[in-house]
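As you look at this complex, bear in mind that one protein chain is not there, while each of the others sits in place.
So, chain A:
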Amino acid sequence: MTAAAPEPKANMGKPLSRYDAVSKVTGRATYASDMPLANPAYAFLVTSAIAKGRVDGFDLDDARAVRGVIDIVTHENAPKLKESKLFSNGGYAGTTIQPLKSPDIAHDGQIIAVVIAESYEAAREAANRVKVRYTIAAPSATFDSPGTTTAAAKGQNAQFKEDPKVGDFAGAFEAAEIQLTASYDTPTQHHNPMELFTTSCAWIGDDLVIYEPSQYVYGLKNGVAEQLGIDAGKVRVVNPYVGGGFGSRGSMTPRTAIIAGIARRLNRPVKLVATRDQGFTITTYRAETRHEIKLGASRDGRLVALRHEGAELSSRADAYCVGGTKTTTRLYACPNVDSLVSIVRADRNTPGFMRSPPEVPYLFALESAMDELAVKLNMDPVELRRVNDTTNEPIGGKPYTSRSLMACFDEAAKAFGWAQRSPQPKSMAEGDWLIGYGCAATCYPTQMGPAAARVRLQRDGRTRVEIAGHEIGTGAYTVIAQTAAERLGVPLEKVAVFMGDSDLPPAPVAGGSNSTASTCSAVMMVCDQIRQRLFKAVMPDSLTDKAKETVGIGQAPTTQAAKSDRPLDLEKAFDTLGVGVVEEYGEWKPEGAPLDSFRAMHSGHVRLVGGHQMKDKIAYAFGAEFVEVRVNRFTHEIRCPRLVGAFAAGRIMNPRTARSQLMGGLIWGMSSALLEATEIDERNARYVNDNLADYLVPVNADVAGVEVILLSEQDDHINPAGAKGLGELANVGTNAAICNALYHATGQRIRKLPVRLENIEV
């Protein structure tokens, strides 16, 4: 075993190499824009240079004169498309701002024309030659800009149902022995997945094939069909590999139906590869947020009052919000809780999911405030968490299905060497560098959604698993193949997995960290259907139950009994049945899923359950993160040489892929705390650093040491796979852990992200 392939502990699968490792390393893995097209035309977008106003006219002569230009599509001649509702209102779209429908401009970088040409280069050159005449209106850029409007999230966003509260916050805060009030800010961020935002559309008669990196092929298929006004059965979305998602490809963007409409009109495949900077405005992003936290505590550290007020930015058109108070009001024992989330509207593109959408900004605020409270109490911040640890969430009193928060703190503290910390700020240094240690809790709701799978088993053990899941780099192929191999007792190398195709049985959006739990639970169920058929064939009815015991049907593969599993004699079973292939299809839904779940699943609507929304329980994965920061006394440069995280997330399907995701999360968390921010020119509401040279993410030299500790945890109350999602677990706590460490290093409390050297006053 190596660091990359940790030794599995109890209730962990094997740390197998990735199913797609060789394909990816050798470049054989085909991404959406790698798909061969017959004689495609190339599209290049022209986007608006203003954030608010209208297009008065175009001068296209120069552009049309470029050799190879086929057409230039603007609002004057664009294919007519039907409107699409926002995903949170029962639609598919990440924005209701529909470009090319009118001359109106609602945000910076809105698509205002599409140049179609015989080559990418000609399309790009012509796009550069398009001249646009605008009427410019003064836009509102962000918080505090003139012209923004603010209103409570409740009532304008259908998915934000309540501002959690319990007890008498005001009275308890007033009476608290220790009081803390603090405000926190988080910046605009963009996902910048490595793979650009591409769309290729090819019509074969009345049937449309879309090659596009998507985290939800069923949503995209149904959404585009709706916009085009055609039967969803005519649309197929294909993307066997996605070069990073992080939420940016979870909902439909306007570009897809536009390209599909142009391809239909041209009667020719059309390929769009949007540029990096266009990706900042034609998709979604993490909007800036503001928070005020009030904590009241007794002298022994017990929380008696907690209030979290959050404000989030959204577009004029859409009331997107993440509403992380659902988590922060339930994390610690506290009898008196209040909260409020507001949405501030500005002239911006509509924000959307970005890795751990609610938890990243909201836990930054809460976990920073907890550290501030620990300082006020003169208490070890780990002990403050221990004093306030709870088995039941305080709002509804529901029990956590499992909660290993303090075990994570203890394991991570030990590995990190927390005991060596001298608690006084500015008390640790080496050479030019001040040293700070900090920690924070991390958590993410355990979610799952209805999923279907088809599994085909041959006499020689070869197995084909079909499910419209998504490989966004997480290891989805690997854990699904592993699940099928274990369940059917066939060698892993005989299992082929097919995903990323909306012609396959539906799976939920690859978002909310639900994929492993949902897809593996469905695959397990269907594999069991196959086993039952086979056992029925080889066993007399009276012996079936006994047989189940010895070969493991119906048992979780983690239990002791499963160790006695022995492979079924497949050849005998097939010969008895007299068939060459056994194939089963099945639809799985989690406990508590709504009645319309399966219908919704086929029509591309997400029905995730879990987190705090379960009936009699609440399910979260937990972790604890410890970081070491170093601040240069002279330059004030900030570096983070060590990140240590311990995580408990139910069954770990594959410690290798799990570690990789958690490691990526820790690094992203550090990036978010110290580097990432989209700069907005407030005069014109435009994103300025819309490229990877200016939008900073860490390079290898910034990541000296990352340690991921996987804790053994068993949870039988969540899903058949027993897995809690962990893709969005690790990047939640890091922001606060780093700011807490910076306080320790410098004595300065920084409440606004990202922290840069000019914010340090040593």
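Here, contacts are C-beta pairs under 8 Å (C-beta built on N, C-alpha and C of every residue); 3 or more make two chains touch, one makes a residue touch a chain; residues count from 1.
Going forward, contacts and distances are computed from a predicted model.
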item: Name of the absent chain as recorded in UniProt (options "Thiolase C-terminal domain-containing protein", "Spore germination protein KC", "ABC transporter permease" or "Xanthine dehydrogenase YagS FAD-binding subunit"); value: "Xanthine dehydrogenase YagS FAD-binding subunit"
item: From A:83, A:207, A:596 or A:681, residue that would touch the chain that is not displayed; value: A:681
item: Touch with the omitted chain, as defined above, among A:77, A:102, A:128 or A:422; value: A:128
item: Touching residue (missing chain; options A:34, A:277 or A:707); value: A:277
item: Chain A residues touching the omitted chain (full complex); value: 47, 49, 121, 124-125, 128, 277, 432, 632, 634-637, 639, 674-675, 679-681, 683, 688-690, 693-694, 696, 698-702, 756-758
